[in-house]
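Only a single protein chain was left out; the remaining protein chains are all shown in position.
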């Protein structure tokens, strides 16, 4: 899980929008987005471990295995989390709660370069 | 699961928007949002029971345990459901299906006060 909150905050600040909506979209099927506890790295590790156990590698159920043992679980983990998130903007900032950070969740063992789109709308 | 449909409907009606989009965002990491069957309380109880079994308290996997046995499961349950929802507005009302109600899903045993942001845009 990679914290992208600062990048998003900068995009919102640059836009000059005071009241509006920030939509985040990841253009991949083996990585996803989530808003989670940003303070304690243990919480993130538990999340990763839980999802890895829930959707394990090497499950005999999988038939789509040509791209490696971490490929099919990465699709399922993506489907169970979020591909898009919409966050209100108030007073020029994302209205995130005290503990909320936005994470790009890489589901492959070795992710390649990832792209996230940020769409900001509103009034300045 | 707390039904917040009426609150959202009132926010949309107050806005005067006839055609547009209503985005709902919960600013917490231990409670989430879902759109589900609103008619039968049994369906909600089954949903709650299923998620409680899928992501149980007391799982030895958890290391983030300082805030109590219901804390880490609440984060995971949030990650597996929704933090934001976007609902189209048509004819001045949310375009919810016949059975769809919007719920705030409290994942802690004893939730504190919760905040939900509602962003409405469109043309009146």
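For the reader, a short list of remarks on this structure follows.
Read from first to last, the chains carry the letters A and B; within each, the first residue is number 1.
The rule is simple: contacts are C-beta pairs under 8 Å (C-beta built on N, C-alpha and C of every residue); 3 or more make two chains touch, one makes a residue touch a chain.
Computed from a predicted model, the values in this text were never measured in an experiment.
Of the options A:51, A:82 or A:102, the residue whose C-beta touches the omitted chain is A:82. When the full complex is taken into account, the listed residue touching the unshown chain is B:82, out of B:11, B:82 or B:120. As for the chain not pictured, it touches subunit A at residues 23, 25, 27-29, 54-55, 59, 61-64, 72, 75-76, 78-80, 82-84, 86, 115, 117, 119, 121. Touch with the hidden chain on the side of subunit B covers residues 20-21, 34-37, 40, 42-43, 45-47, 49-51, 53-54, 80-82, 85-88, 90, 95-97, 99-100, 121.
Methods note: only the chains that are shown with their structure count from here on.
Taking the mean of the C-alpha atoms as each chain's centre, subunit A and subunit B sit 18 Å apart.
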